[in-house]
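Data block below; observations after.
Every protein chain but one is kept in place in this view of the complex.
Coming up: subunit A.
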Amino acid sequence: MLSASLLLTGCADDPSQGGGSSGDTIKVGVLHSLSGTMAISEVTVRDSELLAIEEVNAAGGVLGKKLEPVVEDGASDWPTFAEKAQKLINEDKVATTFGGWTSASRKAMLPVFERNKALLWYPVQYEGLESSPYIFYTGATTNQQIVPALDYLKEQGRKSVFLVGSDYVFPRTANKIIKAYAEANGMSVVGEEYTPLGNTEYSTIVNKLGQAKPDVVFNTLNGDSNVAFFKQLRSAGFTDKTMPTVSVSVAEEEVGGIGPENIAGHLVAWNYYQTTEGATNTEFVKAYKAKYGATKVTSDPMEAGYNAVKLWAAAATKAGSVEVEAVKKAAGGIALDLPEGKVTIDGENQHVYKTARIGLIQPDGQIKEVWNSGQPVKPDPYLKGYPWAAGLAS
């Protein structure tokens, strides 16, 4: 009884406080998992977003006001993401929110942002087949990462593919796309295996790989599982020559966790590497290391989070307002020189043009680019420009 009444009095927050652009600051939300299984990845994205906010402030802020980040913990729990998104919008009255990593967290937040007509900037490559009017996607959609990776494998003459993935939406949708591509391009899928998120036992799958002898393994495992998978692959005697793999969720941060000695020589597909050439990236890497430590690495999702802040600031400046509809309207066509190169917002689907890059993992843990798409690829979340993908998005 006592605790119940205590709760009620404690709950009655003062509704008069807050206000996104009141006073001299503009509040922006930063919502990532700071605890739970996803924390290891998402904390780095939060850090790069805070770095970008700092840089925007150092350059005078947005519309003459400084940005004030409001950080919340999504706790690797999808309903928590929805709750905290609601809190940022309703209580903190943030002008926009940067956040999310897993598809599940995005799907959980999507109705919240649509219901409140608020903005979310989502910084991670994902499975496509989505285009919310209240989300900007600064990571790759499938035609900027998975399809180019398949083009590359085809060019290299790899005919048979074995699919290994974590059991959730991104790998399953990605594999659906890979199978459609393979069928249309004379490649064959010789196996498809899923393991629960966080799984660490891969001897059975490694045995199956040994029997199937595919030309390449397409790896969509996420998080810790990669450590176990690559170690067990190696201890079973397979090397990058006898069992080559291409991964779409292993970046510099994860290579460090797996141990470069276990994964050197394998391929990855992203839009940015720490080694990507250009003065803007040199600056970014330098600034990140200066703020967080010389041993830290930068990776694609971190860069996409950093980009999101810069792109939003540019859109708000162009709009002359942080009001959601005005920012949305101003965003289309904005082009910035960012660490990965030139990035342009596609006003229609609110994704960005990105250069696709295939990289080879080096013994020092860095990734060397071995192929790129030459120019930024137009985002096509529903794969409408690909005849073989007809029917996937139905």
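Keep this in mind: a contact is a pair of C-beta atoms (placed from the backbone, for glycine too) under 8 Å apart; a residue touches a chain by one contact, two chains touch by 3 or more; residues count from 1.
To be clear about the criterion, contacts and distances are computed from a predicted model.
S.K.: Tell me the UniProt name of the left-out chain, picking from "NAD(P)/FAD-dependent oxidoreductase", "arsenite-transporting ATPase", "PepSY-associated TM helix domain-containing protein" or "Urea transport system permease protein".
M.R.: Per the UniProt record, that chain is "Urea transport system permease protein".
S.K.: Among the options A:197, A:248 or A:316, which residue touches the chain absent from this view?
M.R.: Of these options, the touching residue for the absent chain is A:197.
S.K.: For the full complex, which residue in A:112, A:227, A:319 or A:383 touches the chain that was left out?
M.R.: If we include the chain that is not displayed, A:112 is the one touching it.
S.K.: Quick one: which of A:40, A:63 or A:169 touches the chain that's been left out?
M.R.: A:169
S.K.: Footprint of the hidden chain on subunit A, which residues?
M.R.: 1-8, 10-13, 15, 34-35, 71-73, 75, 77-80, 82-84, 86-87, 90-91, 102-104, 107-108, 110-112, 115, 127, 129-130, 167-169, 172-173, 176, 194, 196-197, 393-394
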